[in-house]
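Omission of a single protein chain aside, the complex is shown with its protein chains in their original locations.
Now for chain A:
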Amino acid sequence: MSAAGLERPQLVSHVQQALSYTLFDCKWVPRSARLLCLGSAARGTGLLQLYELRGGRLALLREIEKAKPIKCGTFGATSLQQRYLATGDFGGNLNIWNLEVPEIPVYSVKGHKEIINSIDGVGGLGIGEGAPEIVTGSRDGTVKVWDPRQKDTPVANMEPVQGESKRDCWTVTFGNAYNQEERVVCAGYDNGDIKLFDLKTMSLRWETNIKNGVCSLEFDRKDVNMNKLVATSLEGKFHVFDMRTQHPTKGFASVSEKAQKSTIWQVRHLPQNRDIFMTSGGAGSLHLWKYEYPAQRSKKDSEGAEMGVAGSVSLLQNVTLSTQPISSLDWSPDKKGLCVCGAFDQTVRVLIVTKLNKV
């Protein structure tokens, strides 16, 4: 290995913990060294485990079992003091739990007819402005936005037109929440559709199709004016869209990269640096990328309309941790470079990415 190779960020495996159930999602509990693992036990019930990082190992603090397997969870819509967890499960139920008192959910609604594939929250954790809201995307093709203060009905519902055959929604994310009114939701579907909904005007702002099913979407920051959106898909491709300039017909400019032959399951931006993100792959690998902006972010096309210019993406480091897909990934918002990933080989791994300051 050359000296230059050692100067790049290294993905150091810190702790590895074997679990006895299928892990679907793992999340850091904000402002702590604790992490949450969500999954499904062999007997078809849902499992929530709370671990704490102690020394070189993970110590199990709590284990909570629920009726239905849990697919996804987020802390995005709660305050830093409450730290309630919002989860979506296999039965289409959205629940918000207080982890101190997990017997009864703080908020519960049967939001969808089928499994909730993805969930995201905005407005909490001291990030951004506006009301805390949760968005869920489900296999029944609908995307619903919930406000924890309003029971039973969603505050926004994106569903297919009557008679249209539905497509599974695989991923949802919030963005553009820089003031109290503005907010967008971006949803990715299994046929490659990406749709951007503006919640202020309650309309479809932009849509495109990237041919392969969209596995994961994330804005680089939820609480600023839309800057970049990364969409990952099947067959190893991901696209980075520059969201600052929307052309009336061409939409947003993008650059795409084919990282590996397998599905890219997740993309997560580093909370401390929005130009660095990590993608996790179906072959058990993690790739760390850096986005470089172009010299000019927008230019005029032949008719004089503004169109965006996409930059370039470079690979900083990659590592293969497992033979099974790494289905969930989360950066710690408190410690730069600390991240947790969960794979289908029933292991949760805590990694540390070094030298991120020098990138």
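Going forward, contacts are C-beta pairs under 8 Å (C-beta built on N, C-alpha and C of every residue); 3 or more make two chains touch, one makes a residue touch a chain; residues count from 1.
In this text, contacts and distances are computed from a predicted model.
Not every chain of the complex appears here, and the one that does not is recorded in UniProt as "Dynein axonemal assembly factor 4", selected from "FAD/NAD(P)-binding domain-containing protein", "Centromere protein M", "Cell cycle checkpoint control protein" or "Dynein axonemal assembly factor 4".
Residue-wise, the contact with the chain that is not shown comes from A:L199, picked out of A:L199, A:A253 or A:I326. Touch with the chain that is not drawn comes from one residue among A:A131, A:V255, A:A283 or A:V309, which is A:A131.
Only one of the listed residues, A:L19, A:C37 or A:M158, touches the absent chain: A:M158.
Residues 1, 6, 10, 12, 14, 31-33, 53, 55-56, 79, 81-82, 98, 100-101, 104, 106, 130-133, 145, 147, 149-150, 153-162, 164-167, 180-181, 189-193, 195, 197, 199, 202-204, 207, 209, 211-213, 234, 334-335, 337-338, 352, 354 are the ones on chain A that touch the missing chain.
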